[in-house]
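Heads up, one of the protein chains got dropped from this complex, but the rest are sitting where they should.
Naming follows writing order (A and B), and every chain is counted from residue 1.
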Amino acid sequence: MRIALRTAALAYLGALVLVPLGMILYRTFENGFVAFYEQVTTPAALAAVSLSLTIVAIVVPLNVIFGVVTALALARGNFPGRGILQAVVDLPFAVSPVIVGVALILFWGNDGWLGGALPVIFSLPGMVLATIFVTLPFVVREVEPVLAEVGTDAEEAAATLGASKWQTFWRITLPAIKVGLAYGVVLTVARSLGEFGALTVVAGGVAGESQTLTLLVHARYIDDHNVFGAYAASTLLMGLALLTLVLMTTLQRKRA
Amino acid sequence: MITVTHVTKRFGDFVALDDVSLEVPDGSLTALLGPSGSGKSTLLRIIGGLETADAGTVTIHGEDVTNVTPQKRGIGFVFQHYAAFKHMSVRDNVGFGLKIRKVPKAQIAARVDELLSIVGLAGLADRYPNQLSGGQRQRMALARALAVEPKVLLLDEPFGALDAKVRAELREWLRRLHEEVHVTTLLVTHDQEEAMSIADNIAVMDNARIMQVGNPRELYDRPANPFVMGFLGPVAQLDGTLVRPHDIAIRAEPEEGGREAQVRRVSHLGFEVRVELVLAEGEPVFAQLTRTEAEELDLSPGDIVWLRTAGGTALAA
Partner (left out) sequence: MAALALPKRRAASGGAGPLGLGIATLWLSIIVLLPLAAVLAKSLEGGVGGLVDAITAPSARAALLITVGVSAVVALINVFTGTLIAWVLVRDDFRGKSLVNAIIDLPFALPTIVASIVLLSLYGPRSPIGLDLYATKPALVIALAFVTLPFVVRSVQPVLMEVDREAEEAAASLGAGGWTTFRRIILPSLYPALLGGAGLAFARAVGEFGSVVLIGGGIPRETEVASQYIAKQIETDRPASAAAVSVALLAISFAVLFALRYATSRRER
């Protein structure tokens, strides 16, 4: 009976995840490594990598700063509306990426609430805003429970010993949330690299300019009919996803 | 000296402190004693600056610190659950306050070593808090608080998280440390034995108010009200008066002014003997005898005896 269950589970996982992934890897490398390498070093591909990483480089620090501030306010505060704030932090999980794109256009776009004060469509700020939207919950949700558990005793002790609020935060609070914060950052990076739906709506997808890796994959398959190129770019993204998984697992052990 | 004047503190609808005033003598080891919820921890935290009073003032060594941040009050604070800096070694924990004050490294090292040997943790400087026992962590916390030479030492139920044996040891150790170091110390506890055994001066609190202040003997022999009497020692009621069970004299013969009672049970608790009795009206009483007294009387359940109070404290019930 146990064997039957195990086989069923593994068969499901195989058919759904493992075999398809294996197929892509096979197809990517069946013509040798050089073919793969050429596909991921075309000017368009390099520009896409650069753009994806640029977005990550902007999104992560912003999420760390604002995420930790928000987590502090939620974990340690007792103010009216705390429940609402908490719910808003979780909202991005329930919103379809396409709706995120629509929302950004309607708020930041030329006909939107801010009357186009900030260029959003077809530009880096727009892609950054979309990515921040979808990654906003990660740092907050990872840091908040740690703050709540660690409590304020050590921080009060530091205050009695003469440490200013900033010194206390830097020397006492931050080290305590290190691992949770790192885990939140890893999730943020993975999600940023994988964002597609919102970017489709908000970015122009012009090769070499406003195309991230994910948009590149799509464009190659649909527009260029460059199936092999699409596979190659996908494999690159898969490699990054795998790295993320490894980091997630390592940090999870540290947390326990 | 610490002076607290007319301090009131509310948490929402809950009144934690109701017009509390107190003077803590210089160089003393004073205990704030009371049951859970009496306001003692709140008072300590207000003195330390970790909470602000809604009304009233706090003065430390003549300086009004009511609105001064804890950083600048010159206090040392020790928490019930140690508040150790988990990611720092013992050495870095103890030296933290000095590092903040930008004391030169060599000086910090010397002072830390000095303190660690005073608290008996020499040689453990490079360990981390999670490698120490509860008692060791609390001693580290004390060393840490003393490192910056505070004017006043505040301890919030410092032994509450330790088991009974360690608690007793550490309590005695604190008293000896106090005699060596002589910092004005204010200790919050709910354990009357702890307060009575090491404090020079005790302030008994109940329900957001101070009930009585005095030295252990005064409080035990001359309690101001039934609460203080009951909190600091055993109480028996006889003829509408509250007395100490060991002040009840038992006679086998009828006595002028004595009350008739029947022995219910005699328990031998080592040196003390506890006698449970029932008065004529069915009211239970208990008395405490020394072993010698009990041997002389040789009581058994069912015996009829006569009770009288023999001096000592007596309060109207």
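FYI, contacts are C-beta pairs under 8 Å (C-beta built on N, C-alpha and C of every residue); 3 or more make two chains touch, one makes a residue touch a chain.
Keep in mind the model is a prediction, meaning the values are calculated, not measured.
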Among listed residues A:35, A:58 or A:95, the absent chain is touched only by A:95
Of A:77, A:119 or A:145, which residue touches the hidden chain?
A:77
Take the complete complex as the reference. Which residues in subunit A touch the chain that isn't displayed?
1-2, 5-6, 8-10, 12-13, 16-21, 23-24, 27, 66, 69-70, 72-79, 85, 88-89, 91-108, 111-113, 129, 132-133, 136, 147, 152, 155, 165, 173, 187, 190, 193-197, 200-201, 213-214, 217-218, 221-222, 227, 230-231, 234, 237-238, 241-242, 244-245, 248-249
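By definition in this document, only the chains that are shown with their structure count from here on.
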Subunit B residues touching subunit A - in the complex, by the definition given at the top
48-50, 69-73, 75-77, 79, 81-87, 96-97, 100-101, 141, 144-145, 148
How about subunit A: which of its residues touch subunit B in the complex?
153-154, 156-164, 167, 171-172, 175-176
